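Left out: one protein chain. Kept in place: all the others.
Coming up: chain A.
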Amino acid sequence: MVVTKLRKAWQIFSAGVSYTLFGVGALLVGVFFRLMSPVTIISPAKKQRMIRWCIHKGCLTFIRIMRFFGLIRYSFDLDSMHTARPGHILIANHPSLIDVVLLLAVNEQMCCFVKSAVWDNFFTGAVVRQAGFIPNNAEQILPMAAAKLAAGENILIFPEGTRTKEDNVLRFKRGAANMAVAVNASIMPVMIECYPRALKKGDKWYDIPPGGPAFTLRSGELMALDECIDTTLPRPKQYRHLTQFLENYYNKQLSTEIAATPEQLENS
């Protein structure tokens, strides 16, 4: 009883330390690059690469700290993602609060959509603006994203639009498909598994299962649009077909993972 309480207290303390470091780190990077913005000897493109590199290293440090504290475990199988031709839309399912942090930790240069809660946040506002991320309530969201993809940036979208509900049913919105069809971009699928489920929508940030949830990130093959759907159809049909295609793809990918692997079968 006492041990459980102590463990809980330690968990809250270590999670508090982790998130505080995250917030302060984000603030420092954001403020530093804000101060750098009048410096013209470094081109804006170079600055953007530098700040995204800092974000990447910061997120990597953050997940290592969380792992050190025993708050999370993780493993990555992402070779196909690292070798994929740039200028793609990176999609992922969205089981937890820290999915985007994990994805930033494994991608040195990645563009994200940012909700207003993060865009206007005291700690994260500056850094996401300086990094050239896209506010998801912008009027010209499609042309902005198209220009970035054409310039060879990879953009992350969670097709679910929000975290997966308690029931684990994937409900993809059409936003990711709208974008892929509009700019004829390739799609890099990443499957995120979190077991046991933690840091869901509505969960408290310090409410973490003992031992920490295990995250597994796995990337599939880069998919050209015309490998997924008939691109000669009218666009509204393409949006719908692609959304359905991706949802089916994820349902298949995530259910095969839950089924026994060959190794497990051999051992049984």
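Please note the rule applied: a residue touches a chain if its C-beta (ideal position, glycine included) is under 8 Å from a C-beta of that chain, and two chains touch if they have at least 3 such contacts; residues count from 1.
Here is the rule we use: contacts and distances are computed from a predicted model.
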item	value
From "CO or xanthine dehydrogenase, FAD-binding subunit", "Acyl carrier protein", "Urea ABC transporter, permease protein UrtC" or "Acetyl-coenzyme A carboxylase carboxyl transferase subunit alpha", the hidden chain's UniProt protein name	"Acyl carrier protein"
Which of A:R64, A:R85, A:R171 or A:R235 contacts the chain that the document leaves out	A:R235
Where the unshown chain meets chain A, residue by residue	174, 178, 234-237, 239-240
